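Each remark here refers to the structure printed beneath this line.
Just one protein chain is left out here, and the rest sit where they should.
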Amino acid sequence: MIKVQREDFDVGAELDALARDNHAIGGIASFVGLVRDVAGAQSVGAMTLEHYPGMTEKMLAKTEAEARRRWPLETCLIIHRFGRLEPGDRIVLVATASAHRQAALEACAFLIDWLKTKAPFWKLEETAAGTRWVAARASDDQAAARWVAE
Amino acid sequence: MIKVQREDFDVGAELDALARDNHAIGGIASFVGLVRDVAGAQSVGAMTLEHYPGMTEKMLAKTEAEARRRWPLETCLIIHRFGRLEPGDRIVLVATASAHRQAALEACAFLIDWLKTKAPFWKLEETAAGTRWVAARASDDQAAARWVAE
Amino acid sequence: MKVLYFAWLRSKTGVAEETLAPPPGVTTVAGLIDHLKARGGGYADALKDLSCVRIAVNQEFAELDQAIGAGDEVALFPPVTGG
Partner (left out) sequence: MKVLYFAWLRSKTGVAEETLAPPPGVTTVAGLIDHLKARGGGYADALKDLSCVRIAVNQEFAELDQAIGAGDEVALFPPVTGG
């Protein structure tokens, strides 16, 4: 399931809903991304997440479908927020449920790695020196690439 | 942090507490293990988790310390229940918080893999044919072993 | 043809979305980009280093040689930084 929304989400409620009444599920892996504030001169006050409505949903749905193709998942969830967020705010939740923990753990790592390089979101950070667009990181490309090589 | 308890836990509240007021955290990875019921002749009604009080806490604390030694974690949580549990019930929660997602994801997988082979818990399943002690699985030993090789 | 700009490509061009009739001869994304750069100003600045520009055609990632026509939606944006 895919949700793209401005509103915050309740991690506990989302995970409970994933597993409810499905006793074939042995494990739920999840990852929550938060707005980080690096102390010091680069300190971030807040950020605004811009996205490409339409393409975002399409790319997240493709990412989910690819995870389901690769691993035996009972269910799968991606929630990604957009709009203005402050340090400590939740940005993204990916969660995977499977009979077996390795499938859940691997699919969860895959989802967040792929999403980082394929979902059309851009972060505009607010700092003491003004706003700046966050640059993409080579480490994210490398993290996504290992799922191609495998 | 380590908790060994009979009571259920609130995943959302636990994850929120982990990250509260620490804006250096960029991501929280977690794994929740649930009592699974395989339909059919082997159907499990419930199970009882026995453990070795004292050694359990010691082994979980060692596992946490090893994760913190290997990855730059801001914080780390293991909750493991004991006693009688029914299908769909939560058994275990491991959660790791780090500035960077790869550290959180890898440490989370490590914690659950190690815990599976090192924490002194034993599952007694109730089936239509009576009770039976769950046998350890070679796949769990293999999953734990890959963290030694690395 | 609808053309969309996101993040700093939007800031530099000053335009989020525009509808344009591509001149004859513009049959690929590369052709469209050359056409836009020829406008100069913010467009030329935004598109001067294509290694920093990603392309989507009809909401799918595409390359410079992708064929495009009047009915297409073309988006130009920096490498993504979500998650």
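A, B and C label the chains in the order they appear, each numbered from 1.
The rule is short, and it goes like this: a contact is a pair of C-beta atoms (placed from the backbone, for glycine too) under 8 Å apart; a residue touches a chain by one contact, two chains touch by 3 or more.
Computed from a predicted model, the values in this text were never measured in an experiment.
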| item | value |
| --- | --- |
| Visible contact partners (per top-of-document touch definition) of the missing chain | B |
| Listed residues B:A29, B:C76 or B:I91, member touching the removed chain | B:I91 |
| Interface residues of subunit B (partner: the chain not displayed) | 33, 49-52, 54-55, 58, 80, 91-92, 112, 115-124, 133-137, 140 |
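Just so it is clear, only the chains that are shown with their structure count from here on.
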| item | value |
| --- | --- |
| Of all other chains, the one whose Cα centre sits farthest from subunit C | B |
| Subunit B and subunit C: spacing of chain centres that average the CA atoms, whole Å | 48 |
| Multi-partner residues of subunit C (at least 2 other chains) | 83 |
| Multi-partner residues of subunit A (at least 2 other chains) | 33, 112 |
